[in-house]
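A protein chain is absent from this complex, but the other protein chains hold their places.
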Amino acid sequence: MNWLKSILLPAQGTAYAAEHDTFFMFIVALTAFFFLLITALVVFFVWRYRRRGDSPAESQVTHNTRLEIVWSVIPLILVMIIFAWGFHDYMNAYTAPGDALEIQVTAKQWIWQFEYPDGMRTVNEIHVPIGRPVRLVMSSEDVIHSFFVPSFRIKKDVVPGMYTDLWFLPEAEGEHTLFCAEYCGRGHSDMLGKIYVDSEEKFREWQELGDERTRTMPLAELGALLYESRGCSTCHSLDGSRRDGPSFKGVFGHEVKLSDGTTVLADENYIRESILEPQAKIVSSFEGIMPTFQGLLREREVKALIEFVKEQQ
Amino acid sequence: MSDSAISTTEHAPEHPPGLQHHFAEMEQQADSAKIGMWAFLVTEVLLFGGLFVGYGIMHARFTEAFASAHHHLDRVMGTLNTVILLTSSWTMVMAVSSARAGKQKNLVRYLTVTLLLAGAFLVVKYLEYSHKFHEGLLPGRFYTYAGPHLPEEFLFFSFYFMMTGLHGLHVLAGMIVISWLLRRAIRGDFSPSYYNPVDMGGLYWHLVDIIWIYLFPLIYLIS
Partner (left out) sequence: MADVASTSHPMAAGEPAATNYLKAERGFKSWIFTLDHKRIGVMYLWSVLLMFLLGGIFAMLVRLELLTPGKTIMEADTYNRMFTLHGAVMIFLFIIPAIPASLGNFVLPLMLGAKDVAFPRLNLASYWIYVIGAVFGVVAMVTGGVDTGWTFYTPYSTTSSTSVTTMTFAAFVLGFSSIFTGVNFIATIHRLRAPGMTWFKTPLFVWGIYATAIIQVLATPILGITLVLLMMERVFSVGIFDPRLGGDPVLFQHFFWFYSHPAVYIMILPGMAIISEIIPTFSRKNIFGYRAIAYSSVAIAFISFLVWGHHMFVSGQSELASAVFSFLTFLVAIPSGVKVFNWLATMYKGSIDLKAPMLYAIMFLMLFAIGGLTGLFLGALATDIHLHDTYFVVAHFHFVMVGGTVIAFIGGLHYWWPKMFGRMYSEKWARIAAVLIFIGFNVTFLPQFVLGTRGMPRRYYNYLDQFQPLHAFSTVGSWILGLGLFIVLGYLLASLRKRYDAPPNPWGGTTLEWTTSSPPIAHNFEHVPVVTREPYDHSPAPAPAPAGD
């Protein structure tokens, strides 16, 4: 059954995923059996009892109480097993252990914002240490979203006006994809994120300095990376087309018309302010819907984004 | 293939007045109407049921705000309306029994009184509404009450207007039904063997009353 499992399900990222998969494959086996049974009977009956000439049926039996009880009770027992097993695993999936690392999650059209207990904030990606349970306390700022990590086999809705929680115990180092599973509008299918499971040591390093890779990257290249990973691309195009925010194309070094009628020169200071205090100056004909990135970006990352915007001419 | 034999019960050669062609006899027609009417009344109850459940949940969540908001309602007016509707239910019962007994004049008389009482109910409701409008006690974003209030009080008025408004629409529909019955009664359409429409109209009117009987304590008397 392992070959089938590897076709049907993504790689396992947690011990719970393995537990889930055992249960999943049990239902696969059970349903496959019943499907094959039904299909085999249909095909066999159609062939064996096909009408020859104008023949009547061989029998006119109308019921058989014993048989009917059997085919009611056996499925009942089987589904009760599925119910109980499913409930058992569900409680495991949704009951977080007490010593978990708690990360606050705020969903918003169409980005994921995270805040660690020490106040560090990230967007669309989190790093977590391997082997330590993580508990997510989630809420939404606008519509309902849903936090879904297929390789962990977990999902829960993120609802405005209330907190929901979710937990996992990461056991496979590497990168796991986070999807938004509750339809939330235009950017729904681009509302993805990454969960990086690091060794304890790498995790600490990341907490202090950011990624190993990004630390040595040229600024403009890092900016391009951030443009995608921090969700800038959801609202700001690079080709001049209009989205919810102004395009980056040809902005730098030019005059920008603001909604209060004044104009401003788009220089480094203007770009920096637009990232950290987006409500200060709103470009004419757009709405001030951008969240602040104050505290979400390291100093070098702000510089990288400015470099990146500069390049878009 | 056959599971039936030829029957000699063809179309009855002549239909009694008021019997539709696809029914065999008056009793079958009346029974069908009754079953259909009851099924329809069930949908009405469920329609209001949804609002009641929503109200119940929000009331449980914001008990204080709801209790405080409901003091703005005029209990005297509410009680008056309850009495009006209860009386109209009684006159409707009398109308149906007059029809059954073939008392043509009484039927017309009782239907007229029922209609007037329904109108009176709406007049009282109008007075209540205009008072609320005046004070800005309106649903949702139109809530502009200036006096001291808890933040969720507007929710109470959202429900107040939706529930009494929907009920008011039903009273209005009932008045149309009663007017139609009245017109037919004056024309002399009904007889002891055919008064089913009066019966059905009566059932509908009782439902409208019963819903009010639940609405009144739920909205006016919650503290």
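Chains: A and B, in written order; residue numbering restarts at 1 for each.
Everything that follows uses one rule, which is that contacts are C-beta pairs under 8 Å (C-beta built on N, C-alpha and C of every residue); 3 or more make two chains touch, one makes a residue touch a chain.
Fair warning: this is a prediction, and the values are worked out from it, not measured in the lab.
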{"item": "Option touching the unshown chain, where B:32, B:68, B:87 or B:179 are the choices", "value": "B:32"}
{"item": "Hidden partner chain, touching residue among A:123, A:136, A:181 or A:251", "value": "A:181"}
{"item": "Chain not shown, touching residues in chain B", "value": "1-11, 20-24, 28, 31-33, 35-36, 39-40, 42-44, 46-51, 54, 57-58, 61-62, 139-142, 151-152, 154-155, 158-159, 162, 166"}
{"item": "Interface residues of chain A (partner: the chain not displayed)", "value": "7-10, 20, 23-24, 27, 30-31, 34-35, 38-39, 41-42, 45-46, 49-52, 54-64, 67-68, 71-72, 75-76, 79-80, 82-83, 85-94, 142-144, 146, 148, 150-151, 153-157, 159-162, 164, 177, 179-190"}
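Quick note on the criterion: only the chains that are shown with their structure count from here on.
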{"item": "Distance between the centres, which are taken as Cα means, of chain B and chain A, whole angstrom", "value": "50"}
